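All protein chains of the complex are present and in place, except for one that has been dropped.
And now, chain A:
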Amino acid sequence: MGKVVVVTSGKGGVGKTTSTAALGAAVAKTGKKVALVDFDVGLRNLDLIMGAERRVVFDLVNVIQGQAKLSQALIRDKRVETLFLLPASQTRDKDALTEEGVGEVIDKLRSVFDYVFCDSPAGIERGAQLAMRFADEAVIVTNPEVSSVRDSDRIIGLLDARTLRAEQGEQIAKHVLVTRYDAARASRGEMLSIDDVLEILSVPLLGIIPESQDVLRASNLGSPVTLSEPLNAAARAYLDAARRLEGEELPVIVPFERKGFLDRLLGRRAA
C-alpha cells in the first residue's frame, strides 16, 4: 500500500506545485513508483511544470466521471520511468470532483504506486479539502512571511479536523517545507527565521528551500528542478527533503547558492 501525501499551504503562490513536482521527481529517481495528482481543477498547472502540457488527453474529472480509465489518464514522465502525472481538468468547475470519486481514484493509485502526491489548490474550500481528505501525510509549504504562516496554521487546523484519518482518530503526519528562504535576510532580521516559523506552527521541518533563480528556470523549461539541475542549492534541498519524507534522518542545513566570480560580476542570467 502506497503512501498518500498532500502538498498544501492555504495561501497561493508559495510553491505547492513546484514542490510537488520537485519532491515527486526526487522520490521517483530512487526507483519508487510515484503518481502526482493535480487537484487544481479549472486552474491546472502541474502538467506545465512537469513539461507534459501537450500530452494531456484525459484528466482526473474524466476518470471520476467514468469517461476514461485511470490507466488512460496517467501520463508517464519521459525522464523518469517510475514517475506519473494525473492532470486536473482545465475546463470543468471544481464541483466536478466528488468525495466518493476522489476516494476511489486515490484507493486505486495507492494500490499501484509507492507514493501518491496530491497537489492541492490554494484556499481552504472544497478543492483543498478534497486534496487532503485521503492523505496519510501532509507537506505544508510555507514562505517565511506573515500571511503565509497564518494560512499554514489554518491548513494545519483543517488537516487535524477534516481529513479521513483525523475523523477516525488517527494522526496525519505533518511536515513544514519552508520555501523561498533567504538566509541572509533572515540573519539580518528582515525575514522570519526557520526557528520562528517552526515555533509558531509547531510542526516538524521537512526542509528549507532557498530562494533560487534556478527554480524559475526549471519551471520555464518544464522540468522539476531535482531532475534538470540536481546540483543546484534548491534541488539539493528538495532531494534531502524527499529523503526525510521517506523516513531518513538527515540534519537540515540551510543550503547556499554557489556563486562564482563571473556570476557575481554579471549577475545570474536566466535561460
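Everything that follows uses one rule, which is that a contact is a pair of C-beta atoms (placed from the backbone, for glycine too) under 8 Å apart; a residue touches a chain by one contact, two chains touch by 3 or more; residues count from 1.
Note that contacts and distances are computed from a predicted model.
Q: If you had to name the missing chain as UniProt does, which of "Ferredoxin-type protein NapH", "Acyl carrier protein", "Cell division topological specificity factor" or "ABC transporter permease" would it be?
A: Checked against "Ferredoxin-type protein NapH", "Acyl carrier protein", "Cell division topological specificity factor" or "ABC transporter permease": the hidden chain maps to "Cell division topological specificity factor".
Q: Considering the whole complex, which of A:66, A:189 or A:247 touches the chain not shown?
A: Within the whole complex, the residue contacting the unshown chain is A:189.
Q: Determine which one of A:200, A:216 or A:252 touches the chain that has been left out.
A: Selected residue, touching the omitted chain: A:200.
Q: Which residue among A:146, A:184 or A:250 touches the omitted chain?
A: With A:146, A:184 or A:250 as choices, the missing chain is touched by A:146.
Q: Give me the chain A residues in contact with the hidden chain, please.
A: 145-146, 149-150, 153-154, 157, 186, 188-193, 196, 199-200
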